[in-house]
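The block that comes next holds chain A.
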Amino acid sequence: MSRVLMKGNEALAEGAILAGCRGFFGYPITPSSEIAEYMARKMPTIGGVFVQAESELAAINMVYGGSSAGFRVMTASSGPGISLKQEGISFLSEGELPSVIVNVSRGGPGLGGIQPSQADYFQATRGGGHGDYHTMVLAPSGVQEMMDLTMQAFHWADYYRIPVMIMAEGTLGNLMEPITVREPVTEFIDKPWVTNGCKDRAPNVMNTLHLDSDFLEKRNHHLQAKYDQIQQECKRAETFMVEDADIVIVAFGLMGRIAKKSVSEARKQGVKAGLIRPITLWPFPDGVIQAAAQTAKRFLSVEINMGQMIEDIKLALEGRVPVEFYGRIGISPNPEEITRQIVNIAAREGWI
Partner candidate 1 sequence: MAKGRVYFVEDRCKACGLCIEFCPRDVLEFDDSINILGYHPVILAKPEGCTGCAICGLMCPDLVITVEKE
Partner candidate 2 sequence: MKTVFQKPKSLQDNKFHYCPGCTHGIIHRLIAECLDEMDIRERTIGICPVGCSVLAYDYFNFDTLEAAHGRAPAIGTAIKRLLPDRYVFTYQGDGDLASIGMAEIVHASLRAEKITTFFINNTLYGMTGGQMAPTTLLGQVATTCPYGRKAEWEGYPAHMAELIAQNEGAAYVCRTAVNSPANVMKTKKAIRKALEVQQRGLGFSMVEILSTCPTNWGLSPVEAMKWMEDKMFPTYPLGEFKSVE
């Protein structure tokens, strides 16, 4: 395993290739275009397929086709492009088609900005498309996780037959860090349901239309059972100094990494602070938050948006412990800014 200095977007793309991805379909959009460009260079050299699609709509549907044909496939985009893909994501979910969708997030709403953002949290976790479904959502916080969580995403996508979204702030896409390059995946899950030609078997159909309401209800229950299983098996979070914390900061992605520094600094100033960094945004690691709530007096959600993950924190806490919010738009707050927020709360509450 070698150590290589890599850019976030490229580590993500390389992670996909190591995980066996052999089809990339995408449309350029800042700040995700480097993923497409890396795939354009690499795919032809490994017998894979790269198509620059005519639009985000076409790209997500190419993913639908490639997945149905039995391949590990992905697409990458940002805000407005992810919005365009919502119908396709709903279709992928009902069709139970393994797939990886990357959102390298930028500011919104509208055309927004190209600075980093976390304002697609609702879109990602509440399912921006139509119908009852969920996609898994993973939030890397560094270039190593860009590679590692992408590889995990392909495994979970195949294992649970579900689209998995990787959501990373734009900054992370362009950040360069030394990482350990992982070994390629060599074992893959069998897929008897694929539509790749019915030689020696009965034909398979990939469809999501169910006009009979009894069948549609059963289908929805089937999907929900899968989501319940994922909730049991896949919640992931990093915790830092929460055991005796008076105030627990909750932050994801790059924000989580920045907040970790703030927590250390706040501790030096006498505040018993801790951090929970959700790694899976769906399923949301509510158990870890509930456990911390046994002793914590307050939670602080720090996000690069106007307040989205805070709702999941409140749901997890069921009103038992107050939750506050600190957010910026278009900029990752620096550690000092967050440390100040923590210390101010501590002073206001009389803990220091």
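Throughout what follows, a residue touches a chain if its C-beta (ideal position, glycine included) is under 8 Å from a C-beta of that chain, and two chains touch if they have at least 3 such contacts; residues count from 1.
Regarding candidate selection, all candidates are chains of the complex that A comes from, given by their letters.
What you see is a predicted model, and the numbers here were worked out from it, not measured in a lab.
Visitor: Please name the candidate from 1 or 2 that touches chain A in this complex.
Guide: In this complex, the candidate that touches chain A is number 2.
Visitor: Flag every residue of chain A that touches candidate 2 in the complex, lowest number first.
Guide: 22-23, 25, 49, 51, 53-55, 57-59, 61-66, 68-69, 71, 73, 87-88, 91, 195-200, 203-209
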